[in-house]
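Excluded from the complex is one protein chain; the other protein chains are retained at their positions.
And now, subunit A:
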Amino acid sequence: MRKTLQLIKVLLAVRPFSYYRQNPKEFLKALGFIVLILFSLSGLFSMNVVFYKNLFQALKPVNLESTVLALGAVNTVLIILALGVIAILSGYYYDGAEYLLALPLKGRELLGAKILVNYFYHLPIAVLFFGIPAGVYGYFGGEGFLYWITAIFNLFLLPVLPLTLVFAFFVLIFRSFSFAGKKDFLMYLGGVIGLGAAVLIQKFSNTVQLAEKNPGVLVAKFSDPNLINLKLYKIYLPALLTVKSLTGEDVTIKAFSLGANIIFSLGLLALGLYTLGWAYEKSLKVGAEGGGGRRRVKGELTFTPKPVFISNLLREIRLMNREPVYFLNGPLVIIIIPFVFGISFYFQGIAGLSEIKKFLGNKALENYFLAGLLSLGVFLAAATNITSTAISREAKELYYLKSLPVSEKTWLLGKLAHGYVFGIIASFFAVAGAYFLGVSGFKAWFILPAVLLSALPVLAAGLLLDLKRPYLNWDHPQKAFKQNLNATVGIFLPFMQIGLYWLFLLKFKLSFWPCTVGFAGLSFLIGLGVLFYTLKDAQSSFLKLEV
């Protein structure tokens, strides 16, 4: 256990509080990161609160309010199962597994550390999906102190079993087959599953809307014993024990249920560690053997010269698109977001779409569609995070680039051009959206230059941000993106920009064309200013970059 905890400390990069006292900047960064995470989850948090409150109030008159807890427990387990699969697909193997395998560590210690690290990552999911329904039930049901203590115990217990099950499943597969040479495939698979999870959350969001509009439908839906979630609740013992420990007839049943839940969940975890530890160790050894063949890039031995700018742009695009973490979180976002919009329409049914189409003939509203598509285009162009992580992604390779006879301006303009390559794709999506909504000709194609001009300040500001404060000391490419504040700020910038545009359009009631042309023109000028400032300082900024 002691070795497992030491491993966890290394994996989570746990630092003592004294470190933050000595490095207040690091403390502020960590705090800012936590605030940003909380902010990004706040939408889901409030949506959950609204949904479970409505559900509780709708089901209480028919004495079915404990369904809130049952749903919360089952949904938590399902989401942790889905997200656990993604997490395991991208992080099953240890970085430096070969070194760890040479140390006197038992398989169960290695497996235990992996499961517990994942447990910490998934605990916020339990807070979001079980903590809220438990809170709603306790608050509106006027529950006492014991209820809240039991709820907290259950909240901590819920992620244990699904993560153990997911690991057990993958240990048995990976023990026999090496996926070490197919890490890219695993990442893409994880991405597809993540998209599936996004679709489920979208479906949930539509259910929330339904709940607000029609509580009667809610009662009918959630009192139906054939509802899949409620069927799962009856066969998944920990969920049943969770609800019994909170709503049981007397204290004895509650205490017994909680005790049984603790023994069952932790017992299965211990059983999993003791029976599968050796298999996990074997799977790491199978993984360390490598994937056999090498990834070959198609092509003959050709030596075709290209201009430096083009050659560098191709390098940028290849390095980003061939790294699954970057591709899934970057360029693919341009496709994913319109896809999620499509799914949203699908769940709202054709009715939702036809409601929009009703307005299509209305010339006054047509301009608002165009404004919306322009906003979407600008957001998509920035959402790839290409420029706001451009320097961080290079990391140690910057040393090599700095030794080459290429000006800093050329490097930076290459990165901006890379952002624009996908900005163009985003603008075409916006034009396609216009045609889909029945706007064609000049008005539809006007969006294309408008998006490209308006995207300059966000792309240039992202570049400036990452040049001045890059995240260079990472041990896994994922961190250049996921632990890089610039990526988050890079997505917030277009929100501010678009917000200002809509402020002028709606609040100050400016006419569409002068407002939009002015917005695009002014954005472009501001973008040029930011770019000029970035390039002016490029040489000294580059020299200051030290890994």
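The rule is short, and it goes like this: a residue touches a chain if its C-beta (ideal position, glycine included) is under 8 Å from a C-beta of that chain, and two chains touch if they have at least 3 such contacts; residues count from 1.
Operating definition for what follows: contacts and distances are computed from a predicted model.
The complex includes a chain that is not drawn, and of the options "General L-amino acid transport system permease protein", "ABC transporter ATP-binding protein", "3-dehydroquinate dehydratase" or "Formate dehydrogenase alpha subunit" the UniProt name matching it is "3-dehydroquinate dehydratase". The chain that is not drawn here is touched, among residues A:L11, A:V308, A:A432 or A:L485, by A:V308.
Only one residue from A:Y99, A:Y400 or A:F442 touches the chain missing from this view: A:Y400. Those residues of subunit A that touch the chain absent from the view are 294-299, 301-308, 311-312, 314-315, 318-319, 322-323, 396-397, 399-400, 402-407, 539, 543, 546.
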